[in-house]
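A protein chain is absent from this complex, but the other protein chains hold their places.
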Amino acid sequence: MSLELRSRLYEALSEPFIIDPHTHINPLAPASKSLADILGYHYFTELAHSAGLAKSQIEADDLAPQEKVERIFRYLGPLNNTIQYSWFVEIVNSLLGFEVEVLLPEHAEPLWNKAVELMADENWEDQVLQRSHLTAVFLTNDFDDRLEGFNTERYIPCLRTDDLVFKLAHPSVRERLASCSGHDVTDSASLEQALRDRFQVFKNRGARACAISLPPHFAPRPVSTARADRALGQLATKGRDADASDQEAAGYAVFWKLAELCQEYRLPFDLMIGVNRSVYAAGVYQGQDLYDSRVSLIQYQQLFNAFPEVRFPISVLASVTNQELASYAWIFPNVIANGHWWYSNTPTYIEHDLAARLEAIPRTKQIGYYSDMYKLEFALPKFNMYKRILAKVLAERYVQDRGWSEERAADLGLQVLQRNTSIIFPVN
Amino acid sequence: MSLELRSRLYEALSEPFIIDPHTHINPLAPASKSLADILGYHYFTELAHSAGLAKSQIEADDLAPQEKVERIFRYLGPLNNTIQYSWFVEIVNSLLGFEVEVLLPEHAEPLWNKAVELMADENWEDQVLQRSHLTAVFLTNDFDDRLEGFNTERYIPCLRTDDLVFKLAHPSVRERLASCSGHDVTDSASLEQALRDRFQVFKNRGARACAISLPPHFAPRPVSTARADRALGQLATKGRDADASDQEAAGYAVFWKLAELCQEYRLPFDLMIGVNRSVYAAGVYQGQDLYDSRVSLIQYQQLFNAFPEVRFPISVLASVTNQELASYAWIFPNVIANGHWWYSNTPTYIEHDLAARLEAIPRTKQIGYYSDMYKLEFALPKFNMYKRILAKVLAERYVQDRGWSEERAADLGLQVLQRNTSIIFPVN
Partner (left out) sequence: MSLELRSRLYEALSEPFIIDPHTHINPLAPASKSLADILGYHYFTELAHSAGLAKSQIEADDLAPQEKVERIFRYLGPLNNTIQYSWFVEIVNSLLGFEVEVLLPEHAEPLWNKAVELMADENWEDQVLQRSHLTAVFLTNDFDDRLEGFNTERYIPCLRTDDLVFKLAHPSVRERLASCSGHDVTDSASLEQALRDRFQVFKNRGARACAISLPPHFAPRPVSTARADRALGQLATKGRDADASDQEAAGYAVFWKLAELCQEYRLPFDLMIGVNRSVYAAGVYQGQDLYDSRVSLIQYQQLFNAFPEVRFPISVLASVTNQELASYAWIFPNVIANGHWWYSNTPTYIEHDLAARLEAIPRTKQIGYYSDMYKLEFALPKFNMYKRILAKVLAERYVQDRGWSEERAADLGLQVLQRNTSIIFPVN
């Protein structure tokens, strides 16, 4: 009974076309060109590496893409239990026209050929979007991205600000910022000019969010103008040799200024909380970051109080932080629960975290899911995974446990899956 | 099968009359007088505020209660997914004689009228208790409560001590204590006299527990008499201007003294661990507190060892602390797991936490649930929510997973729901 109920709810959730509110899509090359774009995704390379595939085997400069795919294929066996593997199988079956449950090394070549053929179709991008029921996706744009050459109604710009907060001491970042904004940052005033320029440019191009990922120790606070001037001055003259306390003060000053500009330009500020970068420095590309789950949203108390008009869609990296997220979103009007991020984007954690959010946060304040994808083909399996779990939670916890009708349960699902995105991240 | 099994267990759990071992009931006005008493509960105001209702709209001094209710009603739509909303719907259906699944703004007026009519009945209080299968409820009394004018067998006094531990530097608190006890606290000796007076008065009036809520950083320890004398002397002369270290030492001295008196007067000491007050200072009344889930019961190691004869029923605010609670109650004879508090009082967390406790803590050392209510009408939906989850856990984890008979499973449920309360909090 429950399985059929889940299945019906899944169908209802699968009908509408939606917007994916956070991705790393390159709008100039959104879809894959070959299987190397699919299996090169860090989820596969890092798991294969963890299972024994040497980094040198897949990151050699002169490695032919097809050879890389074949090497990864040989390590899929040890991964075939993982949910990440199931994404690949679903792509293979739903988008590449195969029918297989378990992928074997001998599938590598025919699959490579088939993928090359399909992806060469000039409508491949459109087909993928259509079959994935996607109308648009949010991007992750560097602050100096020119935002040109693509349809911003389909590929919606978002201003990513990690470099500004955490790497403003780096000469290369300073130069990029000076170059794109026309302002060399040496104090608070020039910082504001430079950042304001970026917000204006992004806003003009239809940006619908500002975003940043943050380490566990981060605890934003305002910095006095005098202290910010001194810190930014030190960064301007000493670069990465500036004192750690100046680099930290500068970072907090930049972050606070970003929040002020989000308020002024009415942009939600996506906070992705909890990542430690390069924990495993010898790991494969994009497979080096981990975390310390000892983090609390109390670190953001001052921020949430200071900016009541800024919406903060929050992602947390560890499931143990999810209850705090649910509680803070339940109390603070400007805190919104956002998706299931990275190491928490696996079914057991999604199910537990989603259920806790659905029953405690107003239904209007939850963004169900984003794919975080780099290539369009991943929206389909990732969203389908989420929809199955959403259907399960709605079936078991609403229809069965609380006696809701299926229609009412499906409508709640559609709100967090689809409708809220447009309301929380409005068009200009 | 499982749903029917759950239903039968729920019926078995619903039969007996029980004591609610923690509430904020005012014994001089225990039941609601109007719908404003129901919808004025912070769970509704804070969620409506979080969903967009301005604080000024519901906290204006001259706001008519019916108008307040109508304003909150207009924000119920965004909350109708929450478990808190379901409590209101259950009150409406089970106590107010309506039959609705979803409440709409147009229901506000007829419901208001119906509630006024029913609540005007001189037997309303008795009816609510009867329909809720409640024989008595524990109160939360200020240390200077006169404890007069009510039946202490139905409304059982409990000495709440937050002010004494955390606000003894406040002149108003000092005056209240001096006034009710006849002792001005200036050192350890006068502290003991004042507190002993309060314990004696409460004990005389049938108090069955001492209680306190504690912030995450709290780590109780004994304070030497000399240090306590100095700290209490500073508080006596400087009030809130006393040095922070003196205020802290005084707080720990008071807390330790309370534990000593709990031992002497044989009162269980309810510890509610983990709340940060006024995190969202601009929030609505009682909707400002949150928490930092980075707390550990290791902070209470010294306390649990020093007072082996004091029972400590412990509530934790965050589900991530629940495993520690289960483990400490499994090892320490004087640690008892107590209810599902506040932000952990939602089905997903109750289910996970309850299951973990049932399978690891002796059955005699668990208080299943308390309502924490301010008005009697809330016991019914809150306890029913708990009973449904208890029935689910017993059905799935005992009858199905472990092959228990239904009778045996129901008996375990009744022990944690009903029988343990009278044993752990005995009558004088």
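The letters A and B name the chains in turn, as written, and every chain counts its residues from 1.
FYI, contacts are C-beta pairs under 8 Å (C-beta built on N, C-alpha and C of every residue); 3 or more make two chains touch, one makes a residue touch a chain.
From a predicted model like this one, the values you see are computed outputs, not experimental measurements.
Of the candidate positions B:Gln193, B:Gln288 or B:Gln400, contact with the unshown chain belongs to B:Gln400. Checked against the full complex, the one of A:Phe255, A:Tyr291 or A:Trp330 touching the unshown chain is A:Tyr291. Remark: the omitted chain is touched by one listed residue; of A:Lys68, A:His352, A:Lys365 or A:Arg402 this is A:His352. In the full complex, chain A touches the hidden chain at residues 3, 46-47, 49-52, 78-84, 86, 101-102, 276, 279-283, 287-288, 290-294, 318-320, 343-344, 346-349, 352, 388, 392. Contact between chain B and the unshown chain involves residues 294, 296-298, 301, 304-305, 308, 320-321, 323-324, 326-333, 352, 355-356, 358-365, 397, 400-402, 408, 412.
The rule is short, and it goes like this: only the chains that are shown with their structure count from here on.
Averaging Cα coordinates per chain places chain A and chain B 39 Å apart.
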